[in-house]
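Here the complex is missing a single protein chain, while all its other protein chains stay put.
Moving on to chain A:
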Amino acid sequence: MDKIKSIEELRKLREQAQAFLKTRQGEAKVKVYISMGTVGIAAGARDVLLAILDELQKRNFTDVQIIERGSMGLDVEEPVVAVERDGIRVYYGHVTPEMAREIVASHVINGQIVSDWVIAKE
């Protein structure tokens, strides 16, 4: 897709986005938590978040809510991403942008937990 350069183009994007939103009702099916305390940010949480957004867009998946959690007290595991789907919350540690893309594809969209990277479940 071409880069958005003006407010006008942003306005057009909205129409496109609205079509996707129509399919979503009430609470989002999947919640993605990302830890953005000082340690998370220094470890690369921002790039992980952007990779998640990019992958969601590529796959046209909007039934998701992204929530910032601050530090979850798991500093040695930062960046930490948690995915909540079907009532289970799964934590992934040392997430890189590449890992984040795979987590989006397998877990967020298809419900397949990427077990190799899981650090906790609740």
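The rule we apply is simple: a contact is a pair of C-beta atoms (placed from the backbone, for glycine too) under 8 Å apart; a residue touches a chain by one contact, two chains touch by 3 or more; residues count from 1.
FYI, contacts and distances are computed from a predicted model.
Enquirer: Assign the chain not included in the display its UniProt protein name, restricting the answer to "L-lactate dehydrogenase", "Amino acid/amide ABC transporter membrane protein 1 (HAAT family)", "Probable chemoreceptor glutamine deamidase CheD" or "histidine kinase".
Expert: "histidine kinase"
Enquirer: Name every residue on chain A in touch with the hidden partner chain.
Expert: Within chain A, the residues touching the omitted chain are 3-7, 9-11, 13-14, 16-18, 20-21, 34, 36-38, 41-42, 46-47, 49-50, 53-54, 56-57, 61-62, 65-68, 70-73, 75.
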